[in-house]
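Every protein chain but one is kept in place in this view of the complex.
Entry: chain A
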Amino acid sequence: MLEYKMPSLGADMASGSLREWRVKPGDRIKKGDIIAEIETQKGIIEIEVFEDGVIGELLVKVDELVPVGTSMATILTEEEAAGKRPAPAEAPREEKPAEAPAPAGSTTETLPHHIRASPLARRIAEEKGIDIATIQGTGPEGAILREDVEHAIAAQAAPAAGKAAVEHAAVPEEVTPEKPAPPVAEEKPIPAAATAQSIRMAVAAAMSKSNREVPHYYLETKIDMSKALAWLADTNGQRPVKERLLPAVLLIKAVAKALNDVPALNAWWENGLQLKESIHIGYVVALRTGGIMVPAIHDTDTKSVEELMLALNDLIPRARALRLRSSELADSTITVTSLGEGGVETVYGVIYPPQVALVGFGGITEQPWSENGMLTVRPVLTATLAADHRASDGSTGSRFLTAIKNYLQQPEKL
């Protein structure tokens, strides 16, 4: 029998509250299955299991605040499960309510639910990156209408909502829209604002810790992007629109390959340097509501540029909807931030602990460029490295940035 424990979903996470069990005692699970939703400062996270087996007992109730490391459920092997329940699979399900008595108010939350919302409201919420589940509907039978979504958007922008949101964050169960709360207009936008507020606090905590503890050093280099852009234009010309590549995938892939050459930067600093074997690049996604999420692209170095594009297309919308998996939040071994869409040329990043390096890419701009005694104009990208001087030194960082630069001169080989 194994115990499933509350995972740590980031360096600063002390506890999380259980929002929903996705499994019941007796359910068969496979490695990678989502078994529960946990609410953390970063929003609602789907958590995965890492073993195959059968759910034995659920030890934690919905809405309970659970410290990291606490046992949440038992997982039985097939043999143990067979011994425990000779009856067919249906039997224990019927016993379940007795096994896991839940407070009357929360039983409905464990049922699969459908959120009543108008198609237009859903569309606007999706476009604005707002989780519709956080909005209180005022329409017929509690349906969420356009007006409700617009109020939620307005409330996020309104600073006045801040104080209420902080108070609210302490009472996460109220976020659930299924609660038959009185439809008081002033109260309904708070949940969305609360999420934005708690993300802000999480970013603040991580960045403060980094600035307090990590001795940063910075390196910077300019990269001629003409070959990379020409290759992209050429390959995209032959691809259907859906399969076209963005410059970001080349940058991410180049970073992954450079990490293979300079593994010292693919590491965590936790009680000393811990080199990481797998390369999971965390890619910074700016949320439209403010704040950032940094989902990990697992095994970045083994993915082709096409696979990386697919990964970004999957991760970015989920990050914006705050629907990331626990492993995606916790596994990053280095961070890449790209502000290429904005106007800035250079990014000096703050390392996300316990990682030891962060690569920053600015926008690609046309600049005068001299080469072989000739002056010309080239599309130029400024790449920076913020690295932890406890873990590496400038010469290591220099080799790493140079490797990125070289890889970007041979885009076809990425």
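Convention: a residue touches a chain if its C-beta (ideal position, glycine included) is under 8 Å from a C-beta of that chain, and two chains touch if they have at least 3 such contacts; residues count from 1.
FYI, contacts and distances are computed from a predicted model.
Considering only "FAD binding domain-containing protein", "Aliphatic sulfonates transport permease protein SsuC", "Cytochrome c-type biogenesis protein" or "Pyruvate dehydrogenase complex E1 component subunit beta", the record for the omitted chain gives "Pyruvate dehydrogenase complex E1 component subunit beta", by its UniProt protein name. Looking at A:S118, A:N266, A:T300 or A:T396, the residue that reaches the missing chain in the full complex is A:S118. Check A:L145, A:A264, A:A311 or A:A330 against the missing chain and you find that the one touching it is A:L145.
Listed by residue number, the positions of chain A touching the unshown chain are 118-123, 138-140, 145-146.
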